[in-house]
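Quick one: the structure is below, questions incoming.
Complex shown without one protein chain; remaining protein chains in place.
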Amino acid sequence: MSLYSQYFYSDEVNELLSDTQTIAEMLRVEGVLAIAQAEQGIIPTDLAETIVSCCRTDFIDIEKLKTDLIAGGNAAIPLVKQLTRIVKNNDVEASKYVHLGATSQDIVDTATVLQIQEFMIWLDERLDILSQLLINLTKKHRQTIMVGRTLLQQARPITFGLKTALWLQSIERTKARIKSVEDRILVVQLSGAVGSGNAFLPKEVQQLVAEILELNFAFSWQSARDNMAEWACVLGILVGSIGKIAKDISLLMQTEIAELLEGAGEGKGGSSTMPHKRNPAICAAILANTNRLPHLVATILSSMPQEHERSAGLWHSEWEVVSEIMMLTGGTVERTIELLEGLEVNERQMSINLELTRGLIYTENVSLALASKMGKTQAHELIEKASKQAIAQQRHLKEILAEMFVDLPNLDKLFMPEHAIGNSLDIIDEILDNLSNH
Amino acid sequence: MSLYSQYFYSDEVNELLSDTQTIAEMLRVEGVLAIAQAEQGIIPTDLAETIVSCCRTDFIDIEKLKTDLIAGGNAAIPLVKQLTRIVKNNDVEASKYVHLGATSQDIVDTATVLQIQEFMIWLDERLDILSQLLINLTKKHRQTIMVGRTLLQQARPITFGLKTALWLQSIERTKARIKSVEDRILVVQLSGAVGSGNAFLPKEVQQLVAEILELNFAFSWQSARDNMAEWACVLGILVGSIGKIAKDISLLMQTEIAELLEGAGEGKGGSSTMPHKRNPAICAAILANTNRLPHLVATILSSMPQEHERSAGLWHSEWEVVSEIMMLTGGTVERTIELLEGLEVNERQMSINLELTRGLIYTENVSLALASKMGKTQAHELIEKASKQAIAQQRHLKEILAEMFVDLPNLDKLFMPEHAIGNSLDIIDEILDNLSNH
Amino acid sequence: MSLYSQYFYSDEVNELLSDTQTIAEMLRVEGVLAIAQAEQGIIPTDLAETIVSCCRTDFIDIEKLKTDLIAGGNAAIPLVKQLTRIVKNNDVEASKYVHLGATSQDIVDTATVLQIQEFMIWLDERLDILSQLLINLTKKHRQTIMVGRTLLQQARPITFGLKTALWLQSIERTKARIKSVEDRILVVQLSGAVGSGNAFLPKEVQQLVAEILELNFAFSWQSARDNMAEWACVLGILVGSIGKIAKDISLLMQTEIAELLEGAGEGKGGSSTMPHKRNPAICAAILANTNRLPHLVATILSSMPQEHERSAGLWHSEWEVVSEIMMLTGGTVERTIELLEGLEVNERQMSINLELTRGLIYTENVSLALASKMGKTQAHELIEKASKQAIAQQRHLKEILAEMFVDLPNLDKLFMPEHAIGNSLDIIDEILDNLSNH
Partner (left out) sequence: MSLYSQYFYSDEVNELLSDTQTIAEMLRVEGVLAIAQAEQGIIPTDLAETIVSCCRTDFIDIEKLKTDLIAGGNAAIPLVKQLTRIVKNNDVEASKYVHLGATSQDIVDTATVLQIQEFMIWLDERLDILSQLLINLTKKHRQTIMVGRTLLQQARPITFGLKTALWLQSIERTKARIKSVEDRILVVQLSGAVGSGNAFLPKEVQQLVAEILELNFAFSWQSARDNMAEWACVLGILVGSIGKIAKDISLLMQTEIAELLEGAGEGKGGSSTMPHKRNPAICAAILANTNRLPHLVATILSSMPQEHERSAGLWHSEWEVVSEIMMLTGGTVERTIELLEGLEVNERQMSINLELTRGLIYTENVSLALASKMGKTQAHELIEKASKQAIAQQRHLKEILAEMFVDLPNLDKLFMPEHAIGNSLDIIDEILDNLSNH
C-alpha cells in the first residue's frame, strides 16, 4: 500500500482484501470443495478432512507464491502446488484429491466473490451509519434555510435539510441497488477447465460448495463477466453519489460562502503556511477517489469481451482493479462518515448569504405571484427590469418594486425566506417517513 | 449522423433519439404539465387545452432553437420561448400558463426519461429476438462438439451449444437487470428551480404528470444522477456481453480455425483486393462499439458529482452521451441479430480442429482418470511426459500412452470427444428449461 | 449533429469534418495516387487525368454509400466502386487504374490525416487568438490584485494577471506540443493490403503522394496507431488546460465571489425563472466538453492493440471518435475565445474579497517575517493563536497582533496586498517577454 493508505483507503477494507486474506479465501474454497466431494462420495471423508486441515495461510509461503505465479499466470497454480505438497507431507493419499476436477479460475473467481461478500457486509453496515448521519442532519436542519444554487449562482432558498434529504435518497437508492444485484453477484464459480463441469464436479458438488459458502449456484461465468461489471458499476455509482456530497460540502466551505466546515480535529485541514485555513482535507480525499472510480469501472467494462472459455489478459486485468474499486470505495465511505460526523453547520452564515443579493433570490417567488396576474412573460420582463435597477443602484429589490407600485398585497411575505422554500418541508417529511416505513 | 450511421447504429434508434423526437418529448412534457395543472384547478382547463394544441414539433423552428440555446445553455429555454409565442398567437391568456412553475431541467430531464422509456421498449423486443436466436442455436448445436479454448489455446472439448447457452445466460441476466432498474430510471423530474417544488407544482401535479407519462414519481434528482448512471451502466454491461459474443465469433472465423462464418450476403465482408476473404465485417462493427461503450459509461459516472441544486457543466455533459450510449447500444444489438441470423456453423471444421493436437486435448480427461489411481501429481507428471513425446514425435497421445502400458481399461473412450464434454448437455438442458419456465 | 451542435461544437470544424468533406478527402487521395502513378510511368498520364476529373463529391451518391459500406465494413470500398463506375462511364480504360495497388485503409487513413491537417491549421489560428486574448488580459491586469485560493480557501494575494499568465503558459505549451508532434502525425498511409507495398506502390509513388498532399512519408502504420493516439492526447491535454480556465472562471462567477462575469449578450446565461442570474453558460459548455474528452482520448488508447496487419474492430472504433475529439476541441476553443472576449473583471469585488478574512490572508506574509526572528515553528504558532483570536472576536488580525506587542516595524506594510503578491509582477513580465522573443 502507498503512503496514502490511510487517507484514500480504509484500514479495515485493506485488511479484508490483503494478500493473506486472498490466499485464505482461496484455501477456503479448496477445503470446501474437498468436503463437498466427500459428502457426495467422490473422495474419502477422512482425506477431505486432512485437506481441510492443511488449508491454512500460515502454511503458505506467500513470497514464493508471488514469484512462482509468474510462470503459470495466476495465483491458484502455485497455491495448489504448495497445498498439495503440504497435504502430501501429512498423507500421500489425501494429496491425490486436492483441487480435484477444479481449474485455477474456479478458485480465483470464487475467492474473489467471497471477498466481495465480506466487503458487502462491511459496506452495508457503513452505509447504514452514513444514512443515519444523513437522517440526523436532515431532521436537525429541516428548517435551516439556506440559498439553493444552480450553475453556481444563488437561485432561491431551500432548507439545508432538503439538500441532505436528497443526498440521503441517493444513498438509499444504492442500498436498494446492492440488494437487487446481490443474487447475481454472490455466485460460485466451479465448472472445471472449460466450464463444462466433469465427473468430479457434478452439479451436486457445485451446489453444496455454493451452499456451504453461502453463495448462489451458477453455471460457468469464466468468460461471462457481467456480474463483476455490475458490482463495479454499483460501487462506481455509490462513489459518484458521495462525490456529489463532498463537492457540495467543499463548495459550501469556500471562504466566501462559509456555510459548512469540516470538523476541526488536532491539525485537521491545516496548511503548512497559512495557519488560519480550514481546508476541506477530507473532501479532497473523497473527491480524489471520485475522480478515479469512473475510470476503474470502465476498466472492468473494457475487460468484458473475454475470449472463448477463458481470456488471455482481460480476465487478468480484473484482479487488481476489482480490489482497487472496493478499497477506494471503502476509503470513500469511511471518510464520508468522518466528514458528516464532524460537519459544522454555520446557520448564521446561511442567513447572511440569503441577503447577499438584496432580494434577488426571491425573484422567482415574485415572478410566479405576478404571473397569475399579468402572465408569465410580462411578469418576467417587469422583474428583469426591477432586478437590473436593484443591481445598478445597489438597493433591495423589494424597495424597487414598491417604488414601481407593483400591486402585490403580500409583497413582504414574498421576500421572507420561509415563504420561498416551496415544498421543502413536506418533501423532507415524506422522505423520512418513507424510510422509517421500510 | 456520420457516414457510419447505418454501420455502428440502428436507423430506428437514431430516429427515436433524433432532434425532432427530442423536441417532441419536451413539448409532450409541457402539454402534460398544463393538463395536470388544469386538473388540479391551478390553471383553467380550456387554456391548458390551448397549450396542448400548440405543443407540436411542426410549429417549432428547430434551427433557430439550436442557435438560441447557446445563450441560455439548454434547449428548454428557447423552446419555452417559442412555445409561449405560439400559444400567445392563439390566446394571450393561455400563454401566461405555459411552463408554469417548471424549470428548464424539469423539461430536459423528463424528456430524456421518456426517450429512455421508448428505447427500453425497443430494446426489450430486440433482446427477445436475440435470446430466441441464441436459444435456437443452442438447441440446434446442443451436441455439436467443438474444442473449448482457454488463453487462446485448445483446452478440451465442449459443445457449441454450451458456448451459446452461456452467451444466452449473459443476455438473460441483462434482461433481469433492466427489469430491476426500470423503476429507478423511469421517473419524472418536476421540482422547479431548486428542486423544492412550488405552489404551481404541488405533489398532486407531479404525480399526475408522472401517471399520464407512465413514469414513476420522484423527488428532485436534478443533481443526484445515479439513475442516469445506472442506465448507462446497464447498457454498458449489455454491450460488453455482446462484445464477448462478437469476439468469440471473430476468432472462430479466423482462416486457420474457420468454425464459424458471418452470413454471406451480396458483397458482405468482401475485401477490395482479396475477393476470397470473408471478413468479420459485422463483428468489426460490434467490436468497435464494444471498445467505445466503457468510456462513454465512464463519462456519465464522471459527471455525477454535480454541484448544488444544478450543475454548471456536468449535467450538460450527460445530454449527448446518454443518447450516444443508447444509439450505439441500438446499433450493437441490431448488428448482433443480423450476425446470429446469418451465422454459418462449420461442424466439419470443428471436428477437424478437435483432432489437431493428436489427442492432447484429452489430457485432462486422461489425467483425471489416472489421478484416482496414482494421485493427481503423479498422473499430471506422467501425462506431461507422454504429451511431450507425442509432440516431439508428431504422434497421437493415445498411441504413446498405449506404449507406456498405462493401465486404463477405457483408454479409447477417454479419447472420444463425446466423453470429454463433461456435463455440457445437462447444463444446456437446465439453462433452456429454466428459461421456458419463466 | 445534435441539438447542441452550436453549443458544444464549432460550425467551422463540423464543416471540415462533415461527411461530404470526408468523401472529398478520400477522393483527393485517389486522384493524387493516380497522378503519382502516372508520373512514375505506372499508368498513362491521360487516364490518370480522367480519374482525377472524376474525383468530385457531387458525383458521389453518399446515401447509397452509407448503405453499401455495411457489407464491406468501411467507406472506401463502396466509394471505390462508385468512383470506378463513374470513371468507366468516361473512359473504360481509365477505370482499370482507379485505386491501383491501394487498399481501403490507405484511403481512409490518409483522408483522416488530411482532415487532421486542415483542423490543425484551423486550430493554430484559433490558439493564436486565444493566446493573444490571454496576453491582453495579462497586460491589463498585471497589477489587479485578487486573492489566490488553494483548496477553495482564500490563501494569499496574487494578481489576476499572474493567474492569466499561467493559463497562457499552458496554452503555449500545447502550441509547442502540436509543433513537436506534427511530423509524426501528418503522414501518408499507402502500403497496400498488408503494409508491404507492391509493384504499383513503389516507394517513389508513396513519396510523391505524400509530397503532393504535403504530408510526410511513412511506412505502414495500418496497425501501429501511436500517431492517432498521440494526436488524441495532445487535444485531450489542450481541452484539459482550457477546462481549468473555465473551472476558475465559473468559480469566480459564483454569486458570493463575483469577481468575474461572462459577457452579457442578449439573453446570455439567463435563467427561465430567475431573470437576475448571470449563469456561466459558456463555461458550462466548456466544462461539459472537458468532462467528455478524457474518455474519448482513452477510447483511442484502448483501440491501440490492433491485430496483425489490420484490426477487426479496433481500427473501426477510431473513426468516429477521432472526429469527435476534434469537433469537441473545436467547440471548446471557439467557446473559450468568446468567453475571454466578453469576460468582465470586477476589480472592486476583488478588493472587497481581499478584506473578507480581516487580514488572515496575510498570515503567511507575517509568518515569514516573524520566522526570521523567532524561527518558523514559533512564528507559526504565534500566528495561529492570533488568527484564532481574530476569528473568535471578528476583529482584524493586524489589531490583534498589535495588541500582542508583536515586534515588527513594518506591520502595516505586511498587510498591504501589494506587498503580499510575492514575485507576481516579475513572473508576469518574464512570461510576456519570453513570448515576444519567440
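To keep things simple, chains are lettered A, B and C as they appear, and every chain counts its residues starting from 1.
In this text, a residue touches a chain if its C-beta (ideal position, glycine included) is under 8 Å from a C-beta of that chain, and two chains touch if they have at least 3 such contacts.
Worth saying up front: this structure is predicted, and the values here are computed from it rather than measured.
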Residue in contact with the excluded chain [from C:Val13, C:Ala48, C:Leu123 or C:Ala155]: C:Ala155
Residue of B:His295, B:Arg335 or B:Lys398 touching the missing chain in the full complex: B:His295
Full-complex contact with the absent chain, from A:Asn279, A:Asn353, A:Ser367 or A:Ser387: A:Asn279
Sole contact to the chain not displayed, among C:Asn14, C:Gln82, C:Ser95 or C:Thr329: C:Ser95
Residues belonging to chain A that touch the chain removed from view: 2-8, 19, 22-23, 62, 65-73, 75-77, 80, 99, 103-104, 192-193, 246, 250, 265-274, 279-281, 283-292, 294-296, 298-299, 302-303, 311-314, 316-317, 319-321, 323
Contacts of chain B with the absent chain, listed as residue ranges: 149-156, 250-251, 253-257, 269, 271, 273-281, 284, 295, 298, 302, 353, 356-357, 360-361, 363-364, 367, 380, 383-384, 387-388, 390-391
Chain C residues touching the omitted chain (full complex): 73, 84, 88, 92-93, 95-101, 148-152, 155-158, 162-163, 165-167, 169-170, 173-174, 176-177, 180-181, 184, 192-203, 219-221, 223-227, 229-230, 233, 236-237, 240-241, 243-244, 246-248, 251, 287, 290-291, 293-295, 297-299, 301-302, 304-312, 364, 368, 371-372, 374-377, 421-424, 426-427, 430-431
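Just so it is clear, only the chains that are shown with their structure count from here on.
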Centre-to-centre distance between chain C and chain A (centres being mean Cα positions), rounded to whole Å: 33
Chain A-chain B separation of Cα centroids, rounded to whole Å: 24
Per-residue overlap in chain B, given as positions that touch at least 2 other chains: 73, 99, 192-193, 246, 287, 290-291, 294-295, 298-299, 302, 311-312
